[in-house]
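What you see is part of a larger complex, with each chain still in position.
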Amino acid sequence: MTERVRNKARIDVELFKKIEERTNHDVVAFVEGIGTMIGEDSRFFHYGLTSSDVLDTANSLALVEAGKILLDALKKLCDVLWNTANRYRYTPTIGRTHGVHAEPTSFGLKVLGWYSEMKRNVLRLERAIEEVSYGKISGAVGNYANVPPEVEERALSYLGLKAEPVSTQVVPRDRHAHYLATLGIIAAGIERIAVEIRHLQRTEVLEVEEPFKEGQRGSSAMPHKKNPITCERLTGLSRMMRAFVEPALENVALWHERDISHSSVERYIFPDATQTLYYMIVTATKVIRDMRVNEEKMKKNLNLTKGLVFSQRVLLKLIEKGLTRKEAYDIVQRNALKTWESEKHFLEHLLEDEEVKKLVAEEELRELFDTSYYLRYVDRIFERFEKE
Amino acid sequence: MTERVRNKARIDVELFKKIEERTNHDVVAFVEGIGTMIGEDSRFFHYGLTSSDVLDTANSLALVEAGKILLDALKKLCDVLWNTANRYRYTPTIGRTHGVHAEPTSFGLKVLGWYSEMKRNVLRLERAIEEVSYGKISGAVGNYANVPPEVEERALSYLGLKAEPVSTQVVPRDRHAHYLATLGIIAAGIERIAVEIRHLQRTEVLEVEEPFKEGQRGSSAMPHKKNPITCERLTGLSRMMRAFVEPALENVALWHERDISHSSVERYIFPDATQTLYYMIVTATKVIRDMRVNEEKMKKNLNLTKGLVFSQRVLLKLIEKGLTRKEAYDIVQRNALKTWESEKHFLEHLLEDEEVKKLVAEEELRELFDTSYYLRYVDRIFERFEKE
């Protein structure tokens, strides 16, 4: 019989639409439409099924497939991040907190942080896919009234899905909420990268530039402009991805054995969220791969504060020499403020400070102003991932 | 010159797209494309303008136009609500709080509440439209560097827009956030109506049914079903409308004189929010207009609690007769609980209660169980709108 049906049935969207106009029900239209094609056998087509047995199972198939495409893309992003992190493993750059220079670090370490986050996201996405790999063929209210569990098991196993242990008319929506939340978290991670690059591309910093094509125009008015518009776009898209999480959470509390309020929501968020995130991942991958890193400018910026970024080392040295933390802090902050206000280097101010002089020899002081000191554990951090 | 340009220029999407591929900038593509058509005159085409002078002004035009379409639809909804409220002005129905029968009211009053809310929404929408009726032709950073304010004024007045008093490269995004928030509030009002109808259509209540077409099928599995799927859809769509508010709010804090992160967001939320709300309003209008109201069932449900819904009147009568509030409350609650547990009418329980007997004559007690008493101020409430 299966073969007989296959030979006769075909997808005739026009026909289905016409029936839907009358019946106002998409699955009924499909079943009736196919019914007219397969004749006698139509008696056992959709036999004992409720629409959601078909739709919700198909839904899971689509989400699993979309999830796998996202997963592949995410792993490629990880590869590019890993390579980029290694390329700049020893490239000194200033670490910034609150947008203010803090202490030297390596640019590779910054990228490694993104890599590490995306590795977590790979794991989260794998779990999210697993969580939606459930279909259901359990009838109108989930009790297998007209089709026994064996049929569900067999059909789902063909499709590579598992049976929802307790379904209602539908697969419970906490699974989908979890999936959408995961997508939102991944998007936020890409936003983190995008925001960093936007910062690094600002005119005053200009350590990194997102790829800018030959012939590209940054502005219709100002021919000198090269703007991080791709990263800005990624930032905006993350806002959308975040916005899709909330309605997915609202879909969980359906009424009784289901109401259909989730459906209109899902017609927006399922395609929009999966496609948007895919675009985000692929675009971020290109940006990372092709971005222009200006190591010279990084070095230059490192010295912008005339040595202030070494202040903690001076603080600790003074403590080591016998001062209390508070005494040491006051001395360092005093000289730091002078440096902010003047054109002179922090080291020079310190060398002129009577209290410092008494405690630390010039050579010893000079040695503190050394960028490589801050990179001495970089390999140790990278090793954490090399073992994998 | 204007005429010369008009004769030569034309919209050639393919051409613009081709240029955009190279320039990666939509407005540059448009300006270059038109430029090739109009020859010599292209020198003064887009002269002194920045892309956003064009785009953001066009944006406002689109939002104003969409807003007006929404406004018209909303007013039609108001008309239908007003007529429906009047049709059922004196139709008694049980008022429910917490889903539990409270006191009698009129079905028209219920609908009048929706009408009153939608009238507020009309006002809000008018204000929101006014708030986005602002364009800008003030150059790259809003200071009229290359085009004087006079040009802006003249051009915008052609378009029926006002000049943004202080623009950056763009019209500030608080205007758009306010617009989106207003749309979200209107959607929530429609959701309120939809949820009510869903409740009233449940099998046990069945006082109202949303329109069900001849030939429509409620379920592919259960031929007996008539489901409020339209109102469920409206409920879901309201979730989406709410979700669009948040990214609009995030768009306000653009960096400096603008970054373009808002743009990708707006490509989702502007079309999706305006179109979705339009669908919601038009659909709600049809549902209200064609819904089936079962006045008989309303009457039947009113009596479902065997008189318990008159409990407050009994309470107040006992107080009137000299009891303290607490004494009266205890007596009424006691008899109410008995009524819940038994098959007997609340009035009968009261008539058998020794304490009640002592205080209230039977006739006086009977008079309290009168639905029309609860409708005596209905006209007063309607009058509040008739004066308009």
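Every chain is named by a letter (A and B) in the order it is written, and numbering of its residues begins at 1.
By definition in this document, a contact is a pair of C-beta atoms (placed from the backbone, for glycine too) under 8 Å apart; a residue touches a chain by one contact, two chains touch by 3 or more.
Treat the numbers as computed from the prediction; the structure is a model and nothing was measured.
Participant: Could you work out how many identical chains the complete complex has, if 2 are displayed?
Facilitator: Identical chains making up the full complex: 4 copies.
In the analysis below, only the chains that are shown with their structure count from here on.
Participant: Using mean C-alpha positions as chain centres, tell me how far subunit A is from subunit B in Å, no decimals.
Facilitator: Using C-alpha averages as centres, the distance is 34 Å.
Participant: Provide the residue numbers of subunit B that touch subunit A in the complex, in ascending order.
Facilitator: Residue positions touching the partner: 22-25, 27-28, 31, 46, 48-51, 139-140, 146, 198, 213, 215-222, 227, 229, 232-233, 235-237, 239-240, 242-244, 246-247, 250-251, 255, 259-265, 268-269, 272.
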